[in-house]
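Notes for the one structure printed next.
Of the protein chains in this complex, one is absent; all others appear in place.
Right after this comes subunit A.
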Amino acid sequence: MAGKREMIAKNIAAMLHDGDVVNLGVGIPTLVGNYVPEGMTVWFQGENGCIGVDKELPFPWDFDNYESVVGWMKRNGGEDGDWKVGHKDLGNANDIFVTLLPGACCFDSALSFAIIRGGHLDATVLGALEVDMEGNLANWMIPGKKLSGMGGAMDLVSGSKRVIVATEHCNKYGVPKLLKKCTLPLTAVECVNTIVTELCVIQCKNHKMTVTAMAPGITREELQAKTDAPLYFADEVCEMLM
(Lines give C-alpha, C1' and ligand atoms only; values in the text may rest on other atoms or scores of the structure.)
Protein backbone atom coordinates (compact mmCIF):
# COMPACT_ATOMS: atom_id res chain seq x y z
CA MET A 1 0.00 0.00 0.00
CA ALA A 2 1.23 3.46 -0.89
CA GLY A 3 1.80 6.07 1.83
CA LYS A 4 -0.98 8.55 2.74
CA ARG A 5 0.40 11.30 0.55
CA GLU A 6 0.91 9.04 -2.47
CA MET A 7 -2.57 7.60 -2.06
CA ILE A 8 -4.13 11.08 -2.06
CA ALA A 9 -2.14 12.00 -5.19
CA LYS A 10 -3.17 8.78 -6.96
CA ASN A 11 -6.88 9.41 -6.32
CA ILE A 12 -6.61 12.97 -7.63
CA ALA A 13 -4.76 11.84 -10.78
CA ALA A 14 -7.68 9.48 -11.48
CA MET A 15 -10.04 12.51 -11.57
CA LEU A 16 -8.13 14.21 -14.39
CA HIS A 17 -8.89 13.85 -18.10
CA ASP A 18 -6.74 13.53 -21.20
CA GLY A 19 -5.80 17.04 -22.35
CA ASP A 20 -6.64 18.81 -19.08
CA VAL A 21 -4.61 21.89 -18.12
CA VAL A 22 -3.84 21.67 -14.40
CA ASN A 23 -1.87 23.70 -11.87
CA LEU A 24 -0.27 21.81 -8.96
CA GLY A 25 0.62 23.54 -5.69
CA VAL A 26 3.41 22.64 -3.27
CA GLY A 27 3.41 19.50 -1.08
CA ILE A 28 1.10 16.56 -1.86
CA PRO A 29 -0.16 18.16 -5.12
CA THR A 30 3.30 17.92 -6.73
CA LEU A 31 3.02 14.10 -6.47
CA VAL A 32 -0.10 14.01 -8.69
CA GLY A 33 2.05 14.11 -11.84
CA ASN A 34 3.54 10.71 -10.92
CA TYR A 35 0.15 8.98 -11.21
CA VAL A 36 -1.21 10.22 -14.54
CA PRO A 37 -2.27 7.02 -16.36
CA GLU A 38 -0.08 5.80 -19.23
CA GLY A 39 -1.22 7.07 -22.63
CA MET A 40 -2.92 10.16 -21.20
CA THR A 41 -1.46 13.67 -21.36
CA VAL A 42 -2.20 16.24 -18.68
CA TRP A 43 -0.71 19.69 -19.30
CA PHE A 44 0.73 20.89 -16.01
CA GLN A 45 0.91 24.66 -15.78
CA GLY A 46 3.42 26.62 -13.72
CA GLU A 47 2.20 30.11 -12.77
CA ASN A 48 5.78 31.33 -13.26
CA GLY A 49 5.15 30.92 -16.99
CA CYS A 50 4.88 27.52 -18.65
CA ILE A 51 2.50 24.77 -19.71
CA GLY A 52 3.75 21.22 -20.21
CA VAL A 53 5.96 20.57 -17.17
CA ASP A 54 7.36 17.03 -17.35
CA LYS A 55 9.75 16.07 -14.54
CA GLU A 56 11.34 17.85 -11.59
CA LEU A 57 15.12 17.48 -11.65
CA PRO A 58 17.09 16.49 -8.58
CA PHE A 59 19.03 19.41 -7.07
CA PRO A 60 21.76 19.73 -9.69
CA TRP A 61 24.75 20.99 -7.72
CA ASP A 62 26.70 20.89 -4.50
CA PHE A 63 25.86 24.12 -2.66
CA ASP A 64 29.26 24.18 -0.92
CA ASN A 65 31.06 24.08 -4.24
CA TYR A 66 30.64 27.28 -6.23
CA GLU A 67 32.36 25.73 -9.26
CA SER A 68 29.69 23.01 -9.44
CA VAL A 69 26.98 25.71 -9.61
CA VAL A 70 28.72 27.73 -12.31
CA GLY A 71 29.61 24.55 -14.22
CA TRP A 72 26.00 23.33 -14.29
CA MET A 73 24.69 26.76 -15.28
CA LYS A 74 27.19 26.87 -18.16
CA ARG A 75 26.45 23.37 -19.39
CA ASN A 76 22.70 23.96 -19.10
CA GLY A 77 22.53 27.53 -20.36
CA GLY A 78 22.47 27.03 -24.10
CA GLU A 79 20.34 28.64 -26.75
CA ASP A 80 18.19 25.69 -27.85
CA GLY A 81 17.04 22.24 -26.88
CA ASP A 82 17.78 22.22 -23.14
CA TRP A 83 14.08 22.01 -22.24
CA LYS A 84 14.43 18.23 -22.68
CA VAL A 85 17.23 17.86 -20.12
CA GLY A 86 17.03 20.96 -17.92
CA HIS A 87 18.13 24.59 -18.35
CA LYS A 88 19.25 27.25 -15.87
CA ASP A 89 16.27 29.41 -16.95
CA LEU A 90 13.66 26.66 -16.67
CA GLY A 91 11.98 26.05 -13.35
CA ASN A 92 8.55 25.50 -11.84
CA ALA A 93 6.74 27.82 -9.43
CA ASN A 94 8.35 26.02 -6.48
CA ASP A 95 11.82 27.09 -7.63
CA ILE A 96 12.80 23.58 -8.80
CA PHE A 97 14.50 22.89 -12.14
CA VAL A 98 12.20 20.96 -14.48
CA THR A 99 12.05 19.51 -17.98
CA LEU A 100 9.19 20.07 -20.44
CA LEU A 101 7.13 17.75 -22.63
CA PRO A 102 7.11 18.06 -26.41
CA GLY A 103 4.33 20.55 -27.14
CA ALA A 104 5.09 22.68 -24.07
CA CYS A 105 5.18 26.47 -24.18
CA CYS A 106 6.52 29.34 -22.08
CA PHE A 107 5.18 32.85 -21.50
CA ASP A 108 5.37 35.81 -19.13
CA SER A 109 3.46 36.42 -15.88
CA ALA A 110 0.78 38.62 -17.47
CA LEU A 111 -0.25 35.85 -19.87
CA SER A 112 0.17 33.19 -17.19
CA PHE A 113 -2.38 34.88 -14.96
CA ALA A 114 -4.66 35.60 -17.91
CA ILE A 115 -4.72 31.80 -18.31
CA ILE A 116 -5.38 31.35 -14.57
CA ARG A 117 -7.94 34.10 -13.98
CA GLY A 118 -9.58 33.70 -17.37
CA GLY A 119 -10.89 30.24 -16.52
CA HIS A 120 -8.53 28.35 -18.84
CA LEU A 121 -7.33 25.92 -16.16
CA ASP A 122 -9.41 22.76 -15.90
CA ALA A 123 -8.26 22.25 -12.33
CA THR A 124 -5.96 23.54 -9.66
CA VAL A 125 -4.77 21.16 -6.94
CA LEU A 126 -3.50 22.65 -3.71
CA GLY A 127 -2.96 21.98 -0.04
CA ALA A 128 -4.99 23.28 2.90
CA LEU A 129 -4.57 24.30 6.51
CA GLU A 130 -8.38 24.35 6.87
CA VAL A 131 -11.41 23.86 4.58
CA ASP A 132 -14.99 24.42 5.69
CA MET A 133 -18.45 23.25 4.64
CA GLU A 134 -19.10 26.47 2.71
CA GLY A 135 -16.10 25.63 0.51
CA ASN A 136 -13.95 28.32 2.09
CA LEU A 137 -10.21 27.62 2.02
CA ALA A 138 -7.42 28.77 4.34
CA ASN A 139 -3.95 27.76 3.19
CA TRP A 140 -1.59 30.74 3.26
CA MET A 141 -1.19 32.22 6.72
CA ILE A 142 -1.16 31.44 10.44
CA PRO A 143 -1.35 34.64 12.52
CA GLY A 144 1.65 35.01 14.82
CA LYS A 145 3.78 32.63 12.75
CA LYS A 146 6.36 33.60 10.14
CA LEU A 147 4.72 35.63 7.38
CA SER A 148 5.11 34.00 3.98
CA GLY A 149 2.70 35.50 1.44
CA MET A 150 -0.09 34.14 -0.72
CA GLY A 151 1.89 33.87 -3.95
CA GLY A 152 -0.50 32.89 -6.74
CA ALA A 153 -2.92 30.86 -4.59
CA MET A 154 -5.71 33.47 -4.40
CA ASP A 155 -5.73 33.88 -8.19
CA LEU A 156 -5.59 30.12 -8.79
CA VAL A 157 -8.57 29.24 -6.60
CA SER A 158 -10.73 32.10 -7.84
CA GLY A 159 -10.03 31.43 -11.53
CA SER A 160 -9.88 27.66 -12.07
CA LYS A 161 -12.86 25.64 -13.31
CA ARG A 162 -12.33 23.11 -10.52
CA VAL A 163 -10.50 23.50 -7.20
CA ILE A 164 -9.25 20.22 -5.70
CA VAL A 165 -7.83 20.28 -2.18
CA ALA A 166 -5.23 17.61 -1.39
CA THR A 167 -4.73 17.28 2.34
CA GLU A 168 -4.28 14.82 5.17
CA HIS A 169 -7.59 14.47 6.98
CA CYS A 170 -6.29 15.77 10.34
CA ASN A 171 -3.26 17.90 11.20
CA LYS A 172 -0.17 16.49 12.93
CA TYR A 173 -1.86 16.91 16.35
CA GLY A 174 -4.86 14.84 15.18
CA VAL A 175 -7.13 17.90 14.95
CA PRO A 176 -9.64 17.85 12.05
CA LYS A 177 -8.87 20.16 9.11
CA LEU A 178 -12.37 19.86 7.61
CA LEU A 179 -14.37 22.33 9.66
CA LYS A 180 -17.80 23.90 10.01
CA LYS A 181 -16.13 27.30 9.72
CA CYS A 182 -12.50 28.19 8.96
CA THR A 183 -10.69 30.10 11.72
CA LEU A 184 -7.53 31.11 9.83
CA PRO A 185 -7.25 33.97 7.29
CA LEU A 186 -8.92 32.81 4.06
CA THR A 187 -7.38 32.27 0.65
CA ALA A 188 -10.80 32.52 -1.02
CA VAL A 189 -14.49 32.08 -0.17
CA GLU A 190 -16.75 29.31 -1.52
CA CYS A 191 -14.07 28.13 -3.94
CA VAL A 192 -13.44 24.44 -3.11
CA ASN A 193 -15.15 21.80 -5.28
CA THR A 194 -13.45 18.60 -4.17
CA ILE A 195 -11.44 17.49 -1.12
CA VAL A 196 -9.26 14.39 -1.21
CA THR A 197 -7.75 13.02 2.00
CA GLU A 198 -6.30 9.61 2.89
CA LEU A 199 -9.74 8.67 4.29
CA CYS A 200 -12.25 9.99 1.78
CA VAL A 201 -13.24 12.03 -1.24
CA ILE A 202 -15.68 14.87 -0.60
CA GLN A 203 -17.64 17.09 -2.98
CA CYS A 204 -18.43 20.58 -1.63
CA LYS A 205 -21.72 21.92 -2.94
CA ASN A 206 -24.58 24.01 -1.53
CA HIS A 207 -22.65 24.52 1.73
CA LYS A 208 -22.54 20.75 2.34
CA MET A 209 -19.72 18.22 2.40
CA THR A 210 -20.84 15.05 0.61
CA VAL A 211 -18.66 11.94 0.78
CA THR A 212 -18.44 10.16 -2.59
CA ALA A 213 -15.63 7.70 -1.85
CA MET A 214 -13.98 6.23 1.24
CA ALA A 215 -10.79 4.35 2.00
CA PRO A 216 -11.40 0.62 2.57
CA GLY A 217 -11.77 -0.41 6.19
CA ILE A 218 -13.09 2.83 7.66
CA THR A 219 -16.69 3.26 8.86
CA ARG A 220 -18.91 6.30 8.37
CA GLU A 221 -18.93 6.86 12.13
CA GLU A 222 -15.13 6.81 12.32
CA LEU A 223 -14.93 9.26 9.44
CA GLN A 224 -17.43 11.66 11.07
CA ALA A 225 -15.51 11.45 14.37
CA LYS A 226 -12.41 12.75 12.57
CA THR A 227 -14.33 15.58 10.84
CA ASP A 228 -15.68 18.74 12.45
CA ALA A 229 -18.13 19.54 9.63
CA PRO A 230 -21.29 17.39 9.39
CA LEU A 231 -20.85 14.84 6.61
CA TYR A 232 -23.45 13.73 4.08
CA PHE A 233 -23.04 10.58 2.03
CA ALA A 234 -23.76 10.09 -1.66
CA ASP A 235 -26.26 7.37 -2.67
CA GLU A 236 -23.33 5.37 -3.91
CA VAL A 237 -20.07 5.69 -1.97
CA CYS A 238 -17.16 4.18 -3.92
CA GLU A 239 -13.93 2.71 -2.61
CA MET A 240 -10.83 4.87 -2.99
CA LEU A 241 -7.80 3.67 -4.96
CA MET A 242 -5.06 2.36 -2.70
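One rule holds in what follows: contacts are C-beta pairs under 8 Å (C-beta built on N, C-alpha and C of every residue); 3 or more make two chains touch, one makes a residue touch a chain; residues count from 1.
By definition in this document, contacts and distances are computed from a predicted model.
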Assuming one chain is omitted from the figure, identify its UniProt name from "Branched-chain amino acid ABC transporter permease", "Acetate CoA-transferase", "Electron transfer flavoprotein alpha subunit apoprotein" or "3-isopropylmalate dehydratase large subunit".
-> "Acetate CoA-transferase"
Pick from A:Ile8, A:Val21, A:Val42 or A:Leu90: which residue touches the chain that isn't shown?
-> A:Leu90
Write down which of A:Pro37, A:Pro185 or A:Pro230 is the residue touching the left-out chain.
-> A:Pro185
Contacts of subunit A with the missing chain: which residues?
-> 46-50, 63, 66, 69-70, 73-74, 77, 83, 87, 89-93, 95, 100, 106-110, 112-113, 116-117, 136, 146-155, 158-159, 185-189
